[in-house]
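Starting off with a structure, shown below.
Left out: one protein chain. Kept in place: all the others.
Chain nomenclature is as follows: A and B, assigned in order of appearance, with residue numbering initiated at 1 for each chain independently.
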Amino acid sequence: MEAIVLQILNGLDKGSAYALIALGLTLIFGTLGVVNFAHGALFMIGAFCAVTLSRILTLSHTIIDDTQKDFLGNPLKVEVPYVHDLFGQTTGDAIIDWAVPLSILFAMPIMILIGIVMERGLIRHFYNRPHADQILVTFGLAIVLQEIIKYYFGANPIPTPAPAAFKGSFDFGAMLGFEPNRIIYPYWRIIYFSFAALVVGGVFAFLQFTTFGMVVRAGMADRETVQLLGIDIDRRFTLMFGLAAAVAGLAGVMYTPINAPNYHMGMDFLVLSFVVVVVGGMGSLPGAVLAGFLLGILESFASMREVLNILPGINQIIIYLVAIVILLTRPRGLMGRKGVMED
Amino acid sequence: MGILEVKDVGKRFGGLQALGDVNLSVAENSVHAIIGPNGAGKSTLLNCLVGKLIPDSGSVMFDGQSVLGRNPYQINQMGISRVFQTPEIFGDLTVMENMMIPIFAKRDGAFRMHAIENMMAERDIVEAAERSLEDMNMADKRHQHAASMSRGDKRRLEIAMCLAQEPRLLLLDEPTAGMARADTNNTIDLLKQIKDERNITIAIIEHDMHVVFSLAERITVLAQGTPLVEDTPDNIKGHPKVREAYLGEAA
Partner (left out) sequence: MLGLKKSDSRLLLLVAGITLLAPFILNPFPEGSELAQFNAGYPDLMQRFVIFGIFAIGFNILFGLTGYLSFGHAAFLGVGSYAAIWMMKLLTMNIIPAIILSVIVAGLFSLLVGWISLRRSGIYFSILTLAFAQMSYSLAYSVLTPITGGETGLQPKGSDPRILDAALVNGTTPKANLFGLQMGSSFDLTLGSWVFTFNTGFYIAAVIMLISFYLAIRIFRSPFGMMLRAVKSNQNRMNYTGLNSKPYTLAAFVISGMYAGLAGGLMVAMDTQAGPERMFWTASGEVVLMTILGGAGTLIGPVLGAGVIKYMENILSKINSDILHGWFAFLPDGLENLIVNVLYPFIGKGWHLTLGILFMLVVIYLPGGLVEGAQRINRLFKSKSQNDSKAKPEPAE
């Protein structure tokens, strides 16, 4: 029992990332009908927003500290971050420590802006072109974005730690009433999952309860009719693209402590996220989220030693295998609508 | 026995009974029109005939063989060709190639792997295609991309493609929908000519009464998924039930 719970928990963080990326992909696909291969790059850019912010926060200038001497007896040069000057040492250190969560605020406007620029500048010229062209141009964009990041940040992963308060693990099992010390779970993963749940909930609530969301949902169902009603659906769709970019970006920001970001992390996740979207059902938001978590958990079960003993290597291919089976038996995915991308 | 026998065909979409117990018999070498108001189930019926939809009940026999459970391409190989409401042609291909494909399909069946042969060396097919294009007065357009032609030309090409297969039954789905009057009249003349010159059965679904009464020898009126009447054009014109179906209670 504990083993099962542990595997479910282990699957949650990856599942959360899949779900968030797949959610954004589906938002774009459902509203704009565009297959966005650059979506993984947005996830990656989000992660590098966190890297950038933590670098900005640790920007320092050198002062000569007369109170400290090095071993030759000269006054010691000390690097002092500017945040210390602005907020004092204690607050400054706390701010640096909390760089990743703070990046949410930093990344949000940047990601929305990137999304809007992307839609206005590139994607909108592709609404009436074949899906293959959309795939190709966004694939090209993904390469460009990832090379730009590589140019500025290098090819190596950049570790970006979580705040000290959330480092380490805790005995999650004991809290749930299982035997102590059987289910040890890192703090940050539970935070990541809660964050993902919050974002997913937020997006759904936004679409469900605001007029804006209502129009967008109507537009997803029937774009032409909504336009005939005199609603400027295009502008709303642009904002949706911004929103989807923000969702991917935030998923990336919060993922940095789990996996040190590198320039190709976006593509790595994108391939899997597409599989997730297809399994969930192209164009279905709940399907994307459900499939994201399901596949994340499935992957984690497949990496159990007991399973690997019977089916070696299954953890590497389980997601693809599921996708192939689903596509062949339920072509529309778990919760797909009829007639989406079927020609 | 007609060449096409539809017996008790029913089709539901969720809660909607699109077709309920349709019976229809199309006599060989006749022109049979199926008319009816919007939503009467004309297109559903047509789709059941060509294998796009499978009816929930009933049977569809073509020349003594059931068409049910066969794919569209198999049904076509039995001798049924379909002309669509909006012309379905190979837009990226030249007019000549458009013409050659059905002739290949007629000669070689549903699939043949001739990957190394030279297309233009297939003399009999090239000649047959050229003859058909000349018959349609389109020989001068043979190297054009089909997509670049006018709608009327596309329609004529599509009909020519279907005829090139020498089908025994030609199904026309509103062949003049969205056409200008002149184009409509041209199409009517073309179809009349086909009817006179070839041994062919034509079933036509149409909105435009002008087209129907110019061509049809028998008419079936469909309303709410069931046939109301089947008769000759002259008898249909004054039939009270038909007026009711088209104009509602007020008539």
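Brief remarks on what is shown
Keep in mind that, in the parts below, a contact is a pair of C-beta atoms (placed from the backbone, for glycine too) under 8 Å apart; a residue touches a chain by one contact, two chains touch by 3 or more.
Not measured: the values here are computed from a predicted model.
One of B:3, B:50, B:67 or B:159 touches the chain omitted from the figure, and that residue is B:50.
Considering the whole complex, the residue from B:114, B:151, B:192 or B:210 that touches the absent chain is B:114. Among the residues A:180, A:201 or A:331, only A:331 touches the chain that is left out of the figure. Among the residues A:135, A:197 or A:334, only A:135 touches the chain that is left out of the figure.
In the complete complex, the hidden chain is touched by one of B:89, B:159 or B:242, namely B:89. Where chain B meets the missing chain, the touching residues are 50, 71-74, 76-77, 81-82, 84, 88-94, 97, 100-102, 104-106, 109-122, 143-145, 148, 161, 165. Residues of chain A that touch the chain left out of view are 35, 122, 125, 130-133, 135-137, 139-144, 147-148, 150-151, 267, 271, 274-275, 278, 282, 312-313, 316-317, 320-321, 323-324, 327-328, 331, 341-343.
To be clear about the criterion, only the chains that are shown with their structure count from here on.
One simple way to say how far apart two chains are is to compare their mean CA positions; for chain A and chain B this gives 52 Å.
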